[in-house]
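With one protein chain removed, the remaining protein chains of the complex are shown where they sit.
Read from first to last, the chains carry the letters A and B; within each, the first residue is number 1.
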Amino acid sequence: MTEMSEIAPPSWPTRPPSATPPPVPTRVRIQGDTAADALAAGRRPSLPVESVFEVGDVSVFYGAKRALAGVSLRIPRSRITALIGPSGCGKSTFIRSLNRMNDSVPGFRLEGSVLYHGHDIYASKVDRVEVRRRIGMVFQKPNPFPKSIYDNVAWAPRNLGLRQGLDERVEQALRGAALWDEVKDRLKSSALGLSGGQQQRLCIARAIAIEPDVLLLDEPASALDPIATASIEELMHSLKGRFTIVIVTHNMQQAARVADGTAFFGLEAVDGEPTGTLIEYADTETIFGAPADPRTRDYVTGRFG
Amino acid sequence: MSEGPFDPAAPLRPTGNLRRRRVVSQVAEYGATAAAVLAVGVLAIVIYTVLARGAGAISFDFLVKGEPDGIGPMLVGTAEIVAIGTLIAAPIGVLIAIYLTEFGGGRLSGFVRLTLDLINGLPSIIIGLFVFGLLVNHHKQSAVAAAVALAIIMLPIVARGTQEVLALVPESMREASDALGVSRWRSVLTVILPSATGGILTATILAVARAAGETAPLILVDSVFDGKEVSLNPFEVVPNIPVKIFRLSEEANPEAITQAWGAGLVLLSFIMIAGLGARALLARSKARMAG
Partner (left out) sequence: MSTVARPIPQARPGRGSRGGDRRRSLDRFGDAALRAVCGGAAALAVLVLVVIGFQVVKGAGPAISQFGLGFVTDAEWQPNFEVFGAGTVLYGTLISSFFALLIGGPIAIAIGLYLSLLAPKGVRGVISPLVEMLAAIPSVILGFWGLVVLAPYAQKHFEPWLHDTLGFVPLFGEPQTTGSSVFTASLILTIMIVPIIASISRDLFLAVPRDVQDGASALGATRWEVIRGVVLPSTTSGVIAASLLGLGRALGEAIAVAQVIGAGSQISANLFKTGDTLAARIANQFPGAITEMHKASLFYLGAILLAIGLVSNLTAQWIGKRFDYRRAIAR
């Protein structure tokens, strides 16, 4: 793991986003590689992109047990970044650490730094509620409030004082979640009467109604049937330009179809204990087409997990 | 890139109306904490008062002698009344619980459950009126009447507690018994009930703790006593603690007040210890059930 810490020292200085990343060992590539590398690999060079998250050597502990070891990566703006890997490798733990949703888990401790637009979100003076306002989350199991559809979407904007044009805001959010046409005639009916896929899209509408900067999606389609899953995927494409999206998924095909960059998490022995860690992170074509790490190759070609 | 209502790159301090909402949330949290502190504070004050003012009255004589020096006969009397009440309420309560868990299901047991809840919520003075009309009117006051009143109060507590414990007995135990060809009544008496003894005991102790302090029914059916001597005849009036405290509390002289505190301390100590004992038993039998 020492190579990791060379790339991302815990005290990551706040640098202007346009600076090029430092040279990296071959195991990990960070989004925004130089034009020469891209051309050598036969791809169009991608523009260096501003990063929203800079994760520096993050380890997560629940009590004495380490769930995640030494993860460092950068999440670029307005792109979709997928986190894939077998169960139990810390993907959920990682994504929940990005908006401090793990704080309520007893024994949670994070080492390393998570920088959001250069600010450490785990610093002492940081307002957790403000973090979550900017970084929204949709969970694996749809969790609509026991309220009407309208009130589900309007609840957070009301809290934030965004009462002007609430009706339009709700409509825009529902349209953005591809749910408007299905529910526009029954906005006052209970959200609990919707199907699973509709409820999940409602949760997405709820999250985007307050126009967050980032959308975190923790396996949003895993509790849904294939048709509902497909609708969620379509949604991802349309939301891509508007938000920075990080999505955890078990479904590799989904990641391949939807994501710009993909991070592969796996289990490594750290201090004798199998612990979740980041194995490889690159743009999606590379991960699925020509992965550098043999474990990545095994996973994406279906040899295990 | 939607230029949202905030600047995402700004430091992570409250934006928009968050500062105000933060304050509201903090105030709410402080309020809830204050309420809890208030409740514990009142408890502490009451217990402290009883302890401080009652301790002075406690002495060997106080606990053993009768009127006017002590409350000995009252202690014996309350013990007798509660014991008889338990003898009546506990078996019936357990039987009702068995009915609800083993033969239950259907509208009838819903009705029985409702009845138990209603009895539990009945004002105890009403139970006193009932027992008065049934047993005391045209007769006389007696310990048995008091015991019957207490038994009615204790019944729902024993029944509900036992029913909860019986419901915890895993279905697999009943199935295993049936598969072995053991009849229902044998399973209940030899397998299911014994595994629930801890819970039954707990429920009974809680019921006793509640009944020991009940004053209202006793005022009506077991209150005309002088408390000079121990009286054990259950068909006569028997001195008891709660009525004694009530009487003493209505007197103005300091002697009586001190005695009232003393008697109150004895009663409260018993109830607290019984409560703690029940809680410990409950924790132990829950652990055994789960383990």
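In the analysis below, contacts are C-beta pairs under 8 Å (C-beta built on N, C-alpha and C of every residue); 3 or more make two chains touch, one makes a residue touch a chain.
Remember, it's a predicted structure, so these values are computed and weren't measured experimentally.
Visitor: Would you list the chains present here that the left-out chain is in contact with?
Guide: A, B
Visitor: Of the residues listed, B:L87, B:L122 or B:L232, which one is in contact with the missing chain?
Guide: Missing-chain contact among the listed residues: B:L122.
Visitor: One chain is left out of this view; which of A:R74, A:K91, A:H117 or A:R133 touches it in the full complex?
Guide: From the options A:R74, A:K91, A:H117 or A:R133, the contact with the absent chain belongs to A:R133.
Visitor: Give the residue, chosen from B:A10, B:A32, B:A55 or B:A287, that touches the chain omitted from the document.
Guide: B:A32
Visitor: Thinking of the whole complex, not just what is shown, which of B:R13, B:H139 or B:R184 touches the missing chain?
Guide: Once the missing chain is taken into account, the touching residue is B:R184.
Visitor: Residue by residue, what part of chain A touches the chain that was omitted?
Guide: Missing-chain contacts on chain A: residues 99, 101, 104, 106, 129-130, 132-134, 136-139, 141, 143-148, 151, 155-156, 159-160, 188-193, 203, 206-207, 210, 212.
Visitor: Could you pull out which residues of chain B are in touch with the chain that's been left out?
Guide: Touching the chain left out of view, chain B contributes residues 18, 21-22, 24-25, 28-29, 31-36, 38-40, 42-43, 45-46, 49-50, 92, 95-96, 98-100, 102-103, 105, 108-109, 111-112, 114-119, 121-127, 129-130, 132-134, 137, 152, 155, 159, 174, 178-189, 209-210, 212-216, 219-220, 223-224, 242, 245-246, 249-250, 257, 260-261, 264, 267-268, 271-272, 275, 279.
Keep in mind that, in the parts below, only the chains that are shown with their structure count from here on.
Visitor: Counting in whole Å, what is the centre-to-centre distance of chain A and chain B, each centre being its mean C-alpha position?
Guide: Each chain's C-alpha centroid was found; their separation is 53 Å.
Visitor: Across the complex, what residues on chain B touch chain A?
Guide: For this pair, the touching residues of chain B are 1-2, 4-6, 8-9, 11-18, 21-22.
Visitor: Of all residues in chain A, which touch chain B in the complex?
Guide: Chain A reaches chain B through residues 52, 77-78, 116-119, 121, 123, 125-127, 129-131, 133-134, 159-162, 211-213, 241-243.
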